[in-house]
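Report on one structure; see the data block that follows.
The complex is shown incomplete by one protein chain, all other protein chains being positioned as in the whole.
Labels run A and B following the written order; every chain starts at residue 1.
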Amino acid sequence: MGSQHLDFTANVTEALADRQLRANFKSALTGLMKKRVAVLPDAAERERMRDDAEAAKRKALAKLPELLERLERKCTENGIIVHWAETTAEANEIILGIMRSHDATKLVKGKSMVSEEMHLNHFLETHGMEALETDLGEFIIQLNHEPPSHIIVPAVHKNRQQVGRIFADNLEGIPYTDVVEELNAIARKTLREKFRTGHVGLSGVNFAVAETGTLVLVENEGNGRMCTTVPPVHVAVMGLEKVVESLSDLPPLLRLLTASATGQLVTTYVNCITSPRKDGERDGPKEIHLVILDNGRSRMLADAQLRRTLQCIRCGTCLNHCPVYIRIGGHAYGSVYPGPIGKILTPQIDGLADKGVLATASSLCNACEEVCPVRIPIPGIIRRMRTEAYDEKGDGVVKGHGAKKNLLETLVWKGWELTYRIPALNRFVVSMLGRFGDKLPNVGPLKAWTSVRTAPRFAPKSLHQLAKEEGIRHE
Amino acid sequence: MAHTFTYPRDVKTVYYFGTCLVDMSFPQAGMAGIHLLRRAGVEVVFPQEQSCCGQPAYNSGFLEEARAVARAQIKAFSRADWPIVVPSGSCAGMMRHHYPEMFANDPEYFDVRKFSERIFELGDFLHNALHVRYEDKGKPVKVTWHSSCHAMREMGATAAAKALIGQLSNVELVEIEREYECCGFGGTFSIKQPEISAAMVADKIEDIRATGASAILSGDCGCLMNIGGAMEHKGVPVAPRHLAEFIWERING
Partner (left out) sequence: MSSTARDRIFARLHAARTTVSPYVPQGGTWQAPMLDKAQRIELLKKRMETVRSEVHVLPEAEWPAKLAELLKAREATTLTYGHDAWFGGTLRSKIKGKGMPKLVPYGENVEAFRDELFGIDVGITSTLGGIAENGTLIVWPTPQEPRLLSLVPTVHVALLKADTIYSTLAEAMREMRWAENMPTNALLISGPSKTADIEMTLAFGVHGPKELIVLVLE
């Protein structure tokens, strides 16, 4: 499913035509942007936090193999069983194996983007297991058989009426309502029953602390705590970039994660898990498994620019601030990770042949880079994806590099180079455009431009000429 | 990205980099910039070998072509180390921030950095280096302002532009909603993803229309061509104007 063919243009056309969708996104995301600023009012302090958060993540990446080894050692000492998966298929098999070894058939899931990356639910269902999303947003879209459209607020594309219909159509004995309180109450009742009876709980990991072997999870609803406390077995899944060195790295990361994600100072719960139930303790899982997934991440580490993709803490604020995402929403990207982070992460995981097009969906406005709490140079990496897609020099490293290489574009840009590198040629071309530019045939790029704009005009005399005529010194 | 530049003092001479778009389509805006600099007592030098900053190729994934064109610019402005003033925040951002990136692994890196440190956006330079004062001779008018993303986020030039507009006593500046948001130009983005770009510029026009302004000012002709072209196509009667041209007209009555 990850490398399914993506018809981005068709998705965009469809998304842009859906007025309800655009309205839902615009109002929700505008609200999130305002809340972020409200909770980080002091720009100087915010930049200091970003300094620290960026430093913590870059430090962790610089020592990644040692920290992962340390995390594994600490977790093992604490009684957490660590598994390694190179691919999502391996990770899925590991989880299936754990469930089978406990004769478990019911999995209750807290929110985890890595499990989305693995398409775990689908995989488990094909093996006769029930995998139930318990985060309210995830629950809503799972009922409606949709993927999340946002990495923090997965059902942001739905309004209350749509949620009401989804509940009424899919849950037994539930009449339609569009009162948010009532919808929440329905979810509470349905899901608490599932927590009580679930066999295995699954969660993601926000930060894994190597120093102590601790898994840190942040959440507001309490479903994460339910999934990691009530069932007898807890399975945590994480990308290998989630490790940080020590507890003292956490305060700025936690503060910025919640501020950026939901405009909160702190979430309702910060849940730090260090071991399974110990002797004498009355609750908590008796067994904890940690599945650490690579899926292309270790390859990113080998490049000084691309490795910065791994700094991401999945706060989603780059989505909220992206003028493209705001308009087309998450589903159009046809990928687990949409928005700016998706434009750099997805092509690296799934390859440029299938997903390289995502990197063209950016005006390089830099809004994402301006807000990213860990200062990932997203626009620079988007440019890199574009460069790798053509791979002119033949030194590309991203999966599928050179996939977009074609003679026409190569020639166009060669011609462009000559025009702007050779002054005499430049003068000639500009003067030709000044004379005949308004007679250009309305095809290709010009046609795309003029679908909503008048054609560009060319001045009869260029600035070069005017400056010369006015006697502006030229050297 | 760093917005805090060290501005040169006692400037006598500056280079002017007109940009390819101004050269072809908005030469009057380019000349207005030259006039404003000269009016501030600065001699302006316009090397005739200049052309384009290279951004179109750079942003499209054609790094080698961008580097070749960038080298030609660096050469064209190499005979003296005067500041280089650019009537575009986007091209200025390219030359200020991205040239060093493009040449990060090359022997000429340090020379490129020196070149880049001489780059200034026109409005920012007029306000923060030359401390210009303007007297408005025009009729009362209501205008609004659009910053290009790079003028705002790479060159930090928005405040200077607004300060300059603020000096014009008969000009009322009405800020648009979502001023921080891109107009959808993005160079080749507008033709690679025409539908998304169209949706972005359509929203921008609505926000502009809502201000009731008669002109939309900007320091970047790329945005003006996009917004202006879309407004004309849709019959929205708001005039797109480059800041330099607008100021030049106002102070000359």
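What we mean here is this: a residue touches a chain if its C-beta (ideal position, glycine included) is under 8 Å from a C-beta of that chain, and two chains touch if they have at least 3 such contacts.
Given the structure is predicted, the values throughout are model-derived calculations rather than measurements.
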Interface partners of the hidden chain - shown chains only, full complex considered: A
Touching the absent chain when the full complex is considered, from A:Ser101, A:Asn170, A:Ser248 or A:Ser451: A:Ser248
Contact partner of the left-out chain, one of A:Arg225, A:Lys242, A:Arg421 or A:His464: A:Arg225
Which residue of A:Arg100, A:Arg196 or A:Arg473 touches the chain not shown here: A:Arg196
Interface with the unshown chain - residue positions in subunit A: 24, 27-28, 31-32, 45, 48-49, 51-52, 54-56, 58-59, 61-62, 64-65, 68-69, 83-86, 90, 94, 134-137, 140, 153-156, 158-160, 163, 180-181, 183-184, 187-188, 191-192, 195-196, 211-214, 220-223, 225-226, 229-230, 232, 240, 246-252, 254-255, 262, 264-278, 280-284, 294, 298-299, 301-304, 307
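To be clear about the criterion, only the chains that are shown with their structure count from here on.
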Distance from subunit B to subunit A - Cα centre to Cα centre, in angstrom: 32
Contact footprint of subunit A on subunit B as seen in their complex: 1, 16, 18, 20, 22-28, 30-31, 34, 43-49, 51-52, 54, 56-65, 68-69, 72, 79, 101, 149-150, 153-154, 180-182, 184-187, 189-203, 225-226, 229-230, 232-234
Touching residues on subunit A, where the partner in the complex is subunit B: 9, 12-13, 16, 323-324, 327-328, 360-367, 369-370, 380, 383, 385-390, 392-393, 404, 409, 413-414, 416-417, 419-421, 423, 426, 430, 433-434, 437, 445, 448-459, 461-468, 470, 472-475
